[in-house]
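Selected chains only, in their assembly positions.
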Amino acid sequence: MSDRVQRFKAERERLNEIILKKESLDIKRFFALDTAVYREGALDVRTKELLGLVASLVLRCDDCIAYHTIQAREVGVSDEVFNEVMSIGLVVGGSITIPHIRRAYQLWEEMSS
Amino acid sequence: MSDRVQRFKAERERLNEIILKKESLDIKRFFALDTAVYREGALDVRTKELLGLVASLVLRCDDCIAYHTIQAREVGVSDEVFNEVMSIGLVVGGSITIPHIRRAYQLWEEMSS
């Protein structure tokens, strides 16, 4: 696991803890639901991660893209599949997604080497 | 094929023709690319349609959602899979996607009966 991935995960964990120690039941419920929808069901976990990835890409949320890129790597998504998800996101979302695609590929590269 | 689906397809076809008879090479290239990214590759056509569907849902584009919902039906996506794609889109995109999810389910229902 590259340094950047580790730092990303640690920071994400730290900030989630700040939120979740708050007494907000609704936010906790949302976080639980956010975990639930990516669990294996009629669709396998890998496909669900790709759905999360392309949704994050077209909405241009760097942290969300980074999260799902890391997840995709960890569940064994191939370079070819990653390219195809990026291509669909690029065509749907337009050139405005390119800076995010650049950062997603940079992270993908770091995890590949 | 329900009446609404047929009308949707006919209208889409008619308007695409207006655009494509224009002498804009760049727009034609984009349309070609828009077809290309959904072709079978490392990912199968069914998964690519689901990616297009969830991307359309979180970007809240009714025509795009209708198009991919029809495509999804035609390539044999099950009710359970459709539910899971809607769930991920809903959690990623928030309650603001609900009116679009309502219309997507209405169309799905019409194609099921």
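Think of it as A and B in the order they're written, each chain with its own count starting at 1.
Just so it is clear, a residue touches a chain if its C-beta (ideal position, glycine included) is under 8 Å from a C-beta of that chain, and two chains touch if they have at least 3 such contacts.
Quick caveat: nothing in here was measured; it's all calculated off a predicted structure.
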Checklist outcome for this item: Here 2 chains sit in place, yet the whole complex recorded in the file consists of a number of copies equal to 6
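In the analysis below, only the chains that are shown with their structure count from here on.
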Checklist outcome for this item: Rounded to the nearest Å, the gap between Cα centres of subunit A and subunit B is 23
Checklist entry - So in the complex, which bits of subunit A are touching subunit B? => result 33-34, 37-38, 41-43, 47-48, 50-52, 54-59, 64, 78, 80-81, 83-85, 87-89, 91-93
